[in-house]
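I have a structure I would like to understand better, so I am pasting it below and will then ask my questions one at a time.
Every protein chain except one is present and positioned as in the full complex.
Moving on to chain A:
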Amino acid sequence: NGWSLYFDGILYLLKQPECISLFSLSMFKLLIFYLSLQYAWDASEEYLFKAMVAFAMRRYSNKETTQISNVLLCNMTERVSFWFVVTDSARNVTTVPGSEVEAAIRMNRNRINSAFLLTDNTLQFLKISSTLSPPIEPTVPVWLVVFGVVLCLVVAGILLLVVSGIQQRKKNNHESAETGDLEDKSDTPVITENGIPCDILDLKAGQINGVYAADDERLTPL
């Protein structure tokens, strides 16, 4: 059946002879999510990959000895996964130690990712833990800025209300001293209160008397 064809890859049939001899701890497996590729994967892409690994090795060791031909790819599969290893041309047919390759790739991981328009999740190096880019920390935390703005607004509002309250009270005291004891002592819980405090009537001229203009609800039912 069709499923068994897919599982042939499990028995890692190393078709290239050099891969068999170089199979060691310095070999790393690469996995690419085929479905996340925005382009078709072909031999040119493999070439680019070799170039990126060589670039990473050069950057890491600061020597310009690694050539594209030093990077070997083995066992390509359909879903774009393969093994690769970096050889050292100075010492023939030996591989660069896995730790160096790992460090080199980790250092330049984001460059490799962006060369392929992929991310840490879609381009996976098995056995290489990805360094995570630290989030950008702004110099002043954003929340403090917003907090400061809101705090200033609230304090300004409070001061405004307090000051205007004090001014109003001074005005009231001043005027009630002038007008004398004309205020109505209406605070009894009786329904005949018409709802308009009389001191407002004293201060403002031309106030509409709500008793006559009020709706029926204000009047006691007969």
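Remarks
Definition applied: a residue touches a chain if its C-beta (ideal position, glycine included) is under 8 Å from a C-beta of that chain, and two chains touch if they have at least 3 such contacts; residues count from 1.
Here, contacts and distances are computed from a predicted model.
Hidden from the displayed complex is a chain whose UniProt protein name, among "POTRA domain-containing protein", "Proteasome subunit beta", "Cullin family profile domain-containing protein" or "Transporter", is "Transporter". Remark: the residues of chain A touching the chain excluded from display are 3, 6-7, 9-10, 31, 33-35, 77-79, 81, 124, 126, 129, 131-132, 134-135, 142-144, 146-147, 150-151, 154-155, 157-158, 161-162, 165, 169, 181, 183-187, 189-191, 193, 195, 197-199, 217-218, 220-221.
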